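Before any comments, here is the structure.
A single protein chain has been omitted; all remaining protein chains appear in their positions.
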Amino acid sequence: MARSDAGKLSLILLMTPFLMWIVLLIILPQIGIGYLSFQEKVGPRQYVFGVGNYVEFLSEPIYWNTLLRTAWMSILVTILALMIGFPVAYYIAKIARKRSRAALFLLCLIPLWVSDLVRAFGWIVLLRETGVISGALQSVGLIGGPVELLYNDITVVIGLVYTVVLFMIVPLVSTLEGMDNSLLEAGYNLGGTRFTVFRMIVVPYAMPGIVAGCIIVFMLTAGSYLTPILLGGKNSMWFTEQIYTQFITRYNWESGSTFGVLLLLFTSAVVWLGLRLTGQNLASTVAKE
Amino acid sequence: MKKFGLLSTAAAVLTVAAGAAQAETLRLLTWGSYAPEEVVRLFEEKYPDIDVEVTYSNNEEMIAKLRATRGAGFDLAQPSHDRIFAVQEEYGIYKPLDLSKIDTASMQESLLEGVKANTTIDGEVYAVPHQWGTSGLMADITKAPDLNSWDDLCDPQYAGQTSMRLRRTILLGMAFAAGKDPFAAYNDLDEYQKLMDEVTETLIACKANLKAYWNGGDDLSNLMLSGEAVASETWDSTAYKLYAENPNIVFIPPETGALAWIDTFAIPAKGEADDAAYKWINFVLQPEIVTMMSASTGAIASVKGAIDLLPEDKKAAVQAAFDEDDLNNLKFFANIPAGIEEIEGKALDRIKAASE
């Protein structure tokens, strides 16, 4: 009896910080945001409960086009990050020697040591019309005049991929590291070509890591702010920028909250759809057998 | 959540009461460069029992921060004069000023009266002027010698070499350039909407002519100094700074008049160090401090004889930019009534979303 009481107490003590964190810092603010999104402003300091902000969002193509564009580009970034991250992760986990593995991993982490802002400015210095790459190309004689590499969607995608690819590599490395080399050898031994081994053994084995990496990367990208804005140029639209504008420049917290809720719902829906399409489920990703 | 806020406030009060019975903290919410280290040091020397804690921000974020806490967390804020009336009506984040504690005698009368007129609600004054400056144009005169109107930024001869900040200033500027007075249209939302529709069309058409929209003083400086842009909409202070580095880059008041703003002093509703706040206001109005402040901000103090108190290089830049007519032609930003920001915001969205 006393023992189970002690067990209960230690369970409570262990769970309390976690629950406090979840409730105070995640659930409560979300409820607050959700509540705010249903407040319609009717006059100074006067609000009524209603779905007006959502109607407003749907009736303004600029808003939902921005959301769709953000989602579309985030999916593109996710796919590119996977295509770039997979070989890197495979190299680190399977081909590199044990000793250099930690060093390579650390190398991947280096971009995280500088802030988003500094990284974005780094890209700007490289890519601007009077920047390093344009200058180098000119001095080599490949191009006649200065060329503007900044302020377009391709630059935004490259910048985003660069920022998030690490979050693809980390889960991939940890799943691939768990893969016994003899699985690959068995795959070849039983007659598989490189491609069959990759498709039928490596990819299915790494699937939990792929799914986890894609979810993280997609969410991070859709929620990123600095990179798309600084690299984006005149026509760049990113949904988080809309949220910022609503909250800060327009003082319109109600519609900012609405956008926030919509971004959360929409990205969650994309993730759900992605899981369905690839036949995965969240449980098998999080808790691998 | 509320309870939490209360608790932490209580804790803060206790800490202040117990740990620092003598030392008071002045939490200043202001613009970058509006609290130079030297000035803070001199102030703390004069009032050893006051610690100054500075948070740098801009108009929008200042309001957002104070709104989130209903006016708590800071003891003195510095919003622009046109951003106080509506915000105060809507959110009540400031407290009335006690003008008897402020050295109003040293302030330039017209600016003081202007700000008072703009920020009086129910007979209470909520702000006094600190510094003023203008938004206008700047150009590299060797490359764009004839630029003198807002819509010259859309002139095809500068295609791909001009810039602007996609905020309300350019909307107003373009309206003036089209021969309209947007401030006069403030009271009629329908008319203002029409005006903004017109301006939106102009700016969408202008988009292809631009190099990029700038977001802050740093990227604007880079655009101009690198030569990637030859002309841009600008804050005068940024132009003055560039003038010091490249005398060909000058501030140009548009022919319709530069848009003038006045940054003010306002005390947040739940400020806890009002006396220290008044001390700071009076302190920075002293002539020698004004010079140091202007050197840092590039803006002109709203005290009598302020232009003479400018540091030499800034004085030269101002004199290169403004003549007497320009000064008389300044267009002060008018108070923004409810609904205006909504219209302007939508216009900006449409411009940003439009493809060239």
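The chains carry the letters A and B, assigned in the order they are written, with residues numbered from 1 in each.
As a working rule, a contact is a pair of C-beta atoms (placed from the backbone, for glycine too) under 8 Å apart; a residue touches a chain by one contact, two chains touch by 3 or more.
We adopt the following convention: contacts and distances are computed from a predicted model.
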item	value
Per UniProt, the name of the complex member that is left out, chosen from "PqqA peptide cyclase", "ABC transporter ATP-binding protein", "SUF system FeS cluster assembly SufBD core domain-containing protein" or "sulfate adenylyltransferase"	"ABC transporter ATP-binding protein"
Shown chains that the omitted chain touches within the full complex	A
Residue among A:Gly34, A:Gly192, A:Gly223 or A:Gly274 that touches the chain left out of view	A:Gly192
Options A:Val147, A:Met207, A:Leu226 or A:Leu264, residue touching the unrepresented chain	A:Met207
Of A:Val23, A:Val42, A:Leu183 or A:Ala269, the one touching the omitted chain in the full complex	A:Leu183
Residues from subunit A at the interface with the omitted partner, ascending	180, 182-183, 185-193, 196, 200-201, 204-205, 207, 289
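Following the convention adopted for this analysis, only the chains that are shown with their structure count from here on.
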item	value
Inter-centroid spacing, subunit B versus subunit A (mean Cα positions, whole Å)	36
Of subunit A, residues touching subunit B in the complex	24, 28, 32, 44-45, 60, 62-63, 65-66, 124, 128-130, 150-151, 229-230, 233-235, 237, 242, 245, 247-253
Residue ranges of subunit B touching subunit A (in the complex, touch as defined)	1, 4, 60-61, 63-64, 67, 87, 89-91, 167, 207, 210, 212-213, 215, 219, 222, 226-228, 338, 341-342, 345, 348-350, 352-356
